[in-house]
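All protein chains of the complex are present and in place, except for one that has been dropped.
Entry: chain A
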Amino acid sequence: MSAPSTTTYVLRGVLPYGTDAVDVVLADGVIAAIGAPGTVEVPESAREVRAEGHVLLPGLVDLHTHLREPGREDAETVFSGTRAAAAGGFTAVHAMANTTPTQDTAGVVEQVYRLGQEAGWVDVHPVGAVTVGLGGEKLAELGAMADSAARVRVFSDDGKCVHDPVLMRRALEYVKAFDGVVAQHAQEPRLTEGAQMNEGVVSAQIGLTGWPAVAEESIIARDVLLAEHVGSRLHVCHLSTAGSVEIIRWAKGRGIDVTAEVTPHHLVLTDDLARDYDPVFKVNPPLRTAKDVEAVRAGLADGTIDIVATDHAPHPVEDKDCEWSSAAFGMTGLETALSVVQQTMVDTGRMTWADVARVLSENPARIGRITGSQGRPVAVGEPANLTLVDPAATRAIEGRTQVTASDNTPFAGMELPGRVVATFLRGRATVLDGTVVDGTAIDAKSLEGATR
């Protein structure tokens, strides 16, 4: 963990959770004071941030990020990916396990954890693989990863589904010992062999092999029943269909301990975008129909879906500048997530900014069991992990100008509302005036002494 900031900030006229304007003082890594504008005592040395009308949120927490290091440093590194996360308003990310080598041992998760600390942009919480090499055959040493310096609590074979029902059962049971959770990538493998896009009207016309909704829904249905049977906690990654929302709603009604996430892209994009065969829209699970988009929005608004997670999946140009069927699955999302949530949920009146804090900070921190440091209230004495967003701003999205090392954003050429003006990690500005603050990464000495 990075050391507290030595700079004191005063944020003028901000709207915590979008409510009434206050001044907020950040000092020594915590929120030192909150009060009506002009009423709080501000140290003389404080740096003033004019932020009238900007919304102040607890720092965003992503439960689903691909940082690609080790193995695919041509797409992203822990440094570049976490810098992009800060630019997007995040103060913590969960780094998915499908690296090379796989994050399936204490050694690899600790490596990623330490790379995150050295980079200093956000807290990096590695996700542990459920099975050795994501092979789906043998449990990885989940306990060793949980006990490591990285203190892994989220386990996932993301990209692959833990499809063997016995193995899934064992994993769900085993992680109870350390309050872990299995985050399932729900994809029945036999039903999705060679699958390229959502199976439906568009795939039938344009001749791409379909990825049917039932391949996701059948696994989710099985898993919630397994979780109920063994009394375990289940998290469903990036659900994408109306049927999946219904199953989660049913499971929660039954009292099953399940949480669910949706990605920003599944909140707004549909399979019609495949018609031009631009692989930037190729993603797994695939973009679905307008009916599914409406269902996941409704599910997010009514709490059936607990969180928005980016599934940030950077890829180098050559993996996307090719035939659709040869292209890699995935799209970047860290820098556009908050804007998409604002556009689809806040600007449409379906959610408040407090709801945004819930789905992009508080709930993901709770699922990842990092509530000691992240997803905390905006209140005096709390760690100053904060995101300041100007909701009135609009910005044109362009792949090349994003902070992530890869260009594969599906929102290129679009105008999105909202702009992250500042991000604070324990009181230190990682983003200020809408720009990432380079050169503030803490030195190795303070790293050594840092504790969680």
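To be clear about the criterion, a contact is a pair of C-beta atoms (placed from the backbone, for glycine too) under 8 Å apart; a residue touches a chain by one contact, two chains touch by 3 or more; residues count from 1.
To be clear about the criterion, contacts and distances are computed from a predicted model.
Student: One chain of this complex is not shown here; going by its UniProt record, which of these names is it: "4Fe-4S dicluster domain-containing protein", "Maltose/maltodextrin transport system permease protein", "Polyamine ABC transporter substrate-binding protein" or "Aspartate carbamoyltransferase"?
Tutor: "Aspartate carbamoyltransferase"
Student: Quick one: which of A:Val201, A:Ala290, A:Ala354 or A:Ala379 touches the chain that's been left out?
Tutor: Selected residue, touching the omitted chain: A:Val201.
Student: Just to verify: which one of A:Glu52, A:Asp147, A:Asp164 or A:Glu318 makes contact with the chain not shown?
Tutor: With A:Glu52, A:Asp147, A:Asp164 or A:Glu318 as choices, the missing chain is touched by A:Glu318.
Student: Which parts of chain A are in contact with the chain that was left out?
Tutor: Against the missing chain, chain A presents residues 190, 193, 196, 199-210, 212, 276-277, 318, 321-326.
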